[in-house]
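Here's the structure we're looking at; comments come further down.
Missing here: one protein chain of the complex. Every other protein chain is in place.
Chain IDs A, B and C follow the sequence of writing; residue 1 opens each chain.
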Amino acid sequence: MTHNVAILGASGYTGAELVRLIAEHPNMTIAALSADRKAGQSMAEVFPHLRHMDLPDLCKIEEIDFSQIDLCFCALPHKTSQQVILGLPRDLKIVDLSADFRLRDPAAYKAWYGNDHAALEIQQEAVYGLTEFYRDDIRGARLVAGTGCNAATGQFALRPLIAAGLIDLDQIILDLKCAVSGAGRSLKENLLHAELSEGYNAYAIGGTHRHLGEFDQEFSAIAGRPVQVQFTPHLMPANRGILATAYVQGDPGRIYDALAGAYLKEPFLQVLPFGEAPSTHHVRGSNFCHIGVTADRIEGRAIVIAALDNLTKGSSGQALQNANLMLGEEETAGLMMAPLFP
Amino acid sequence: MTHNVAILGASGYTGAELVRLIAEHPNMTIAALSADRKAGQSMAEVFPHLRHMDLPDLCKIEEIDFSQIDLCFCALPHKTSQQVILGLPRDLKIVDLSADFRLRDPAAYKAWYGNDHAALEIQQEAVYGLTEFYRDDIRGARLVAGTGCNAATGQFALRPLIAAGLIDLDQIILDLKCAVSGAGRSLKENLLHAELSEGYNAYAIGGTHRHLGEFDQEFSAIAGRPVQVQFTPHLMPANRGILATAYVQGDPGRIYDALAGAYLKEPFLQVLPFGEAPSTHHVRGSNFCHIGVTADRIEGRAIVIAALDNLTKGSSGQALQNANLMLGEEETAGLMMAPLFP
Amino acid sequence: MTHNVAILGASGYTGAELVRLIAEHPNMTIAALSADRKAGQSMAEVFPHLRHMDLPDLCKIEEIDFSQIDLCFCALPHKTSQQVILGLPRDLKIVDLSADFRLRDPAAYKAWYGNDHAALEIQQEAVYGLTEFYRDDIRGARLVAGTGCNAATGQFALRPLIAAGLIDLDQIILDLKCAVSGAGRSLKENLLHAELSEGYNAYAIGGTHRHLGEFDQEFSAIAGRPVQVQFTPHLMPANRGILATAYVQGDPGRIYDALAGAYLKEPFLQVLPFGEAPSTHHVRGSNFCHIGVTADRIEGRAIVIAALDNLTKGSSGQALQNANLMLGEEETAGLMMAPLFP
Partner (left out) sequence: MTHNVAILGASGYTGAELVRLIAEHPNMTIAALSADRKAGQSMAEVFPHLRHMDLPDLCKIEEIDFSQIDLCFCALPHKTSQQVILGLPRDLKIVDLSADFRLRDPAAYKAWYGNDHAALEIQQEAVYGLTEFYRDDIRGARLVAGTGCNAATGQFALRPLIAAGLIDLDQIILDLKCAVSGAGRSLKENLLHAELSEGYNAYAIGGTHRHLGEFDQEFSAIAGRPVQVQFTPHLMPANRGILATAYVQGDPGRIYDALAGAYLKEPFLQVLPFGEAPSTHHVRGSNFCHIGVTADRIEGRAIVIAALDNLTKGSSGQALQNANLMLGEEETAGLMMAPLFP
């Protein structure tokens, strides 16, 4: 049986990535694509790399007959998403890729995003979409909140260590390097090729990046007490890929065992042999996350590094993985393609 | 029924690309991978991006039991390939990705490659592997010679025009831009990131590039008289992609119609609306070739531009497309994945 | 004696490049920098790479006391430039980097730019700023029109050949590759890193690029009869550099001699040994132009390739070279720095 899906906000990178992935899915059909400002255009006009596909034209959301839709991906901007979802049928399965439903505490939402949430009652039913850790909840969920791409990467590196009480919770430093597609298709000066290529810099330094809201929520919940990590993202001259370098204090061998054990049966989370370094080169375009652990020369210190593709495992691949669970499909359907290298 | 295939020379980029593509094929199993100097290593050691796959370890060619192999891809260097194939069973189906069997005339081979051919009798049975133009021959072939990646791109732009007598055969100029993976995984100074990125240059200027042997052979055969094009390749700071800009003299409208007509039913050759420009961005990682035609302001002149991914449609994708025909599979099997963008 | 100069439109790339170059000039002081929308900001805010310099803050044009200015660089957008220059003192020496004063024929200007020229009488006194060919006129000029960066590159490759009657004027093809800074600091989707890096494409195909107005004007004037070249620019994933590949019909040896002879004493135009290929890598950040000539395998055909940095020799370096002449300075002052490699 084929499931009909809609993608709202299909003119952005995560929308295009969803189309690319769903094209490989055995049981999913793209029944509607919306992009308000580009309604009426064909997908080939907006994304010429998809011109070989037989896709519905872009439309306005109100033109979609949701009674024919089994699941809806929302790839809309933050704040827009909550308003749109408020207007959708209350029994429609939704995977939201925005930040709007990630934080369970309305006060935390307001603190990080600056506004009151417009759809609080819906927010209550949202399940946090980090598949490997919320699998059962996601299976039964109506609304799944895709995680931040940085937040996913950092959590893959750290959750099992916090859960097992293996590291000093007050000394976690997460130095993260993110490729430019994480910033979306927006026209900003610092995203121009001439400004971005051939150099790199940190941004949102000092604990101001919004994905910290997710780290705080999740790590504190696991630990059973408030946990704050130090998190500094850097913008890299590359299109895809997040590398999270986590500096932790604990026994490197036990840290490795905890990660290797936790992810032993995970199809997408690959723990490398002890001491090996993951690279974003080796996950590009795929749903895999590579994780490496190394002991530092200073006793009781370890470096845990996680690499994934921000557009795939970091957002659209995760979204499809969650949709598979919600629709009773094989979790890996459409997602096992190998990375593109070089 | 699953076909067992072997890949000889699996430690190069075309070898890795074959593995990536075959992984998506419904009826093909990788039964053996050879790489003489890296025999004994796992594929994950040589290409960490393939670490999630269950693949045979790299071995020496002589360790392969070819009686269990339905088809063999040879991704070996030029000259090595002819010697190896000489030693393989004479009834083994082979797709060769090297230059060794592309030129039918031994004198032409010697002129372009500088040595006598070591496997002349096998050369006689080889079919030139430009799928869309040799489809029927390929179906029945035992040995198919994959084309040069530049040669394929230029031919997609020009063959129908030469065949239809639409352009001046003495005034064809092919200015081609090729990404660096076309040069393989070889350790050359000019392929270092520090030497190559952020700049570009022509090479093999003046008609010395070996792919001209293929252009001469094919275009002359179509035209029924000697045809020589002017061909200048340029090395681009990108990993994948060939853009061939062909300057031709003839009626732009008829030129467009000839190309659009010739490729109307081709799944991989996409002719863009008249006047639109193809881009290598829009074919990356895919088996598609985008072709555009524009009229110049000078009457009777047209520009025909073709874009493809050198590792996919230009070599490994083409190889799989040919293997599909040779094995009685759907020609497009394992090859319809969308390009990776961005 | 130090000359006081002003730069109007200092917040763009050519403005910043002028500042970088003038900083090395022994006898030039930057007395004023304008940028209407960023007036009041420091240059360090707009271009942090200049933060070590002691520069005037950005101001509005009307705040500049032009009686204290010896020469004014206008790095303003097209159309804006002619209006601004109309309002400047009529005896102020000006080097304009826009397209507004390049075309001598008002009809040609209107044909290429789509509007009537707003400052026709000033246009008449403008000298075309291709230094090596208009040196004497520039020395005595009040207003010099900087050339298009593509136009400069193509002319360096072709002018001596047309002047000497060495090539077929009806068979000139110019396939040009330009880096992204040529498009300026404008917020366009195709200039984003995610859209531009790792791929390339032609644009303004078919003879629609405005720099053709300059080629037509200059080549026709040299030849004494109308000359139209075929010109196709391509956008490259690099920040600086133009490579012009010119396909011409004529004797390669005589072509080489004509170029080598013409540029023998030129400090910035370097003709490479016959058969060598120039590269944009080797001129980055410098005022040099490298030129190479190769014979094609087809008799009577040659390929002439010119490489320069679009922001330096293609615009701001040329502008400073012209300013030096206008101010009685050494032509090379501030311009002899070596390229940056890698």
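Assume contacts are C-beta pairs under 8 Å (C-beta built on N, C-alpha and C of every residue); 3 or more make two chains touch, one makes a residue touch a chain.
Everything numeric here is computed off the predicted structure, so don't read it as measured data.
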Quick one: say which of B:Met43, B:Leu196, B:Val271 or B:Ala307 touches the chain that got left out.
-> B:Leu196
The one residue from A:Gly40, A:Pro106 or A:Gly207 touching the chain left out of view is A:Gly207
On chain A, what residues meet the omitted chain?
-> 171, 173, 175, 177, 194-203, 205-208, 212, 228, 230, 232, 234, 236-241, 243, 245, 247, 275, 277-282, 284, 292, 294-298, 301, 303, 305, 307, 342
Given the full complex, what residues of chain B touch the hidden partner chain?
-> 13, 180-181, 185, 187-189, 191-198, 237-239
Spell out the interface residues on chain C facing the chain that's missing from view.
-> 13, 16, 19-20, 23-24, 47-53, 181, 197-198, 239-240, 267, 270, 272, 279, 281-286, 288, 290, 336-342
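Methods note: only the chains that are shown with their structure count from here on.
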Most heavily contacting pair of chains is B-C
List the centre-to-centre spacing of chain A and chain B in whole Å, with centres computed as mean CA coordinates.
-> 36
Just how far, in Å, is the C-alpha centre of chain C from the one of chain B?
-> 39
Taking each chain's centre as its mean C-alpha position, how far apart are chain A and chain C in Å?
-> 45
Touching two or more other chains - residues of chain B = 197-198, 239-240, 279, 281-282, 284, 342
